[in-house]
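The complex is shown incomplete by one protein chain, all other protein chains being positioned as in the whole.
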Amino acid sequence: MANILSNVMSKSPWIVHVNCNSCNGCDIELLACLTPIYDAERLGVLNVGTPKQADIMVVTGSVNHKNINMLKNIYEQMPSPKAVVAIGACASTGGVFHNCYNVIGGVDEVVPVDVYVPGCCPRPEAILDGIMQAADILEKKRLDNKG
Amino acid sequence: MIYILKILLVMILSPVAGCLLKGLDRKITARLQHREGPPILQPFYDFLKLISKENIAVSKYQNIFVLIYFMFAAASLLMMFFQMDLLMIICVFTISNVALITAGMSTGSPYSKVGSEREIISMLCYEPVLVFFIVEMYMLTGSFRISSIDHLDKPLIFYMPLAFLSMLYIMLIKFKKSPFDLSSSHHAHQELVKGIMTEFSGPALAVIELTHWYEAIFLLGLMFIFAKQYTLLGLAIAAFTYIFAIIIDNISARLTWQWMLKFTWTVVIELTIVNLLGIYFLNLKAL
Partner (left out) sequence: MGANISLLIAVPIIFSLLFLIKTDKKYYKVLSILLCSVSAVLSIALAISGEQHLTISGNLFDLSESLIFIFEATIVIYLFYSSIKNRKWFALFLTVIMALLSIYTSFFTPKAENAILNIDKLSIVMVLIINIVGTLIVMFSIEYMPHYEQHNNIKSRQKFYYFMICIFLSAMNGLVLSDSLLWIYFFWEVTTVCSFVLISYNNNGAAINSGFRALVINLAGGICFLTGILLFKNTMHIVTLSQIIDARAAGPLFMLPVALLCIAGFTKSAQLPFQSWLLGAMVAPTPVSALLHSSTMVKAGVYLIVKLSPAYAKTPLGEAIAIYGGLTFLICSAIAITQRNAKRVLAYSTISNLGLIISSAGIGSSIAVSAAIMLIIFHSVSKALLFLCTGQIEQVIGSRDIEDMSGLIRRAPVITILAAFGMLSMILPPFGVLITKWVSIEASASNPFVTIFLILGSAFTSAFWIKWLGTILSYPVNDLRPKLPVNFTTYFPLGILGLIILGTSLMITPIFNKFVSPEVIELLKSRNQLSGSFGKVYSYLGSFNVTVIFLIIIAMFIIYLFIKKLILSPDIKKVYLCGENNTKNNADLKFREGGGALQDPVVSNLYFNNILSEKGLTIAGFAASLAIIAFMVTGGII
């Protein structure tokens, strides 16, 4: 019985996928996670479209002046406890584009990132691993909030 | 005293059954798609997670509608178990639907508003068929009360085959499964973001999920009525309906509301009316 009631957050991590500036490579790999071969749903992962119902924000692509407000808005509309996973090199640090004139940098310039999944682009297994680690961090955050 | 016990039993066991049914739904869907799928208790984990989230909203008063939605759906399920007047039960069930539609519109989000509009169209489609089914039940048994079916010798489905087909069809609409998951899609089939539910989260969404479990049992109960005197046959019909909905969900794509409206009002309602006139003219009285 105790097993059912523990790890509440990590058993049902719902993600919202935000594409900031990505070439769509990381996005395709992320969506591949949801296909039958990698099947994220067996871990309870659901791609919900609205940040209000999501626990984990999965970000691809770097941040520039045009999308910085968009990213902030979506992050603010998520209820706590929430976590952010930065997928790919561009989301982590800006990747190849980090010195470009319009690129501000990685996602951690705007929102606090919990898990970085490096790669260009990372494999679906790595992405899933990152999401599950974020789910465990979520559970920790929930227990911290409660206690 | 027995009443209170019965009420508690229904109130507690129905959501458990509904939760397991939803879990089975996701598991079977997954297996049909050649993948593992979540554990059967996954809806329960989702529910617990949602309760532990922060309570957010866009409008201070939107959660009142969720409460109304929940209370009246649970109440209509309870009334069905007490075998009261079926037309009254549908009227009470309408309150919860109206509450859900109004909840969607009250958030002011354009996505929920479109979702609510489509839900109104869904209501336009399924309500006549439901009430025709009830009137045909009356014509056969002489009363609108569910308890009066016990006097019949043959199960209702024997006299109402066309109505059964129509009810199967509108169960697809009521369960919000493809091809009619227009107003609020479940489980990552997104159109209009999440439709009506876009701006609901946390504990409010948990209550909505709970209500969906009650609603699932209620709808299957409506199908159970087709063979109420023979419990096993009734349960088989209910199970068949649910499996049918899951399979059709997986093999069809979402259709437009115009198609749904046209098809329902030209084919399905006609089927039910033919059944009604058939009962009337053949003077079938199952008593």
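In this document, chain identifiers A and B correspond to the written order of the chains, with residue numbering beginning at 1 in each.
Rule of thumb we're sticking to: a contact is a pair of C-beta atoms (placed from the backbone, for glycine too) under 8 Å apart; a residue touches a chain by one contact, two chains touch by 3 or more.
Since the model is a prediction, treat every value here as computed from it, not as a measurement.
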item	value
Listed residues B:32, B:71, B:233 or B:284, member touching the removed chain	B:71
Per the touch definition above, residue among B:59, B:229 or B:250 touching the missing chain	B:59
Residue among B:47, B:132, B:159 or B:226 that touches the chain left out of view	B:132
Hidden-chain contact residue, picked from the options B:10, B:50, B:101 or B:208	B:101
Residues in chain B touching the chain absent from view	54-64, 67-68, 71-72, 75, 79, 84-88, 91-92, 94-95, 98, 101-102, 104-111, 113-114, 116-117, 120-121, 123-124, 127-128, 131-132, 135, 138-139, 142-145, 193, 198-199, 202-204, 258, 261-262, 269, 273, 276-277, 280
Sites on chain A contacted by the missing partner chain, in the whole complex	18, 50-52, 69-71, 73-74, 76-77, 79
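Going forward, only the chains that are shown with their structure count from here on.
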item	value
Contact footprint of chain A on chain B as seen in their complex	26, 30, 33-39, 41-42, 44-46, 48-49, 52-56, 187-188, 190, 193-194, 197-202, 205
Chain A residues touching chain B - in the complex, by the definition given at the top	4-5, 8-9, 11-12, 34-37, 39, 41-44, 46-50, 52-53, 55, 77, 79-81, 142
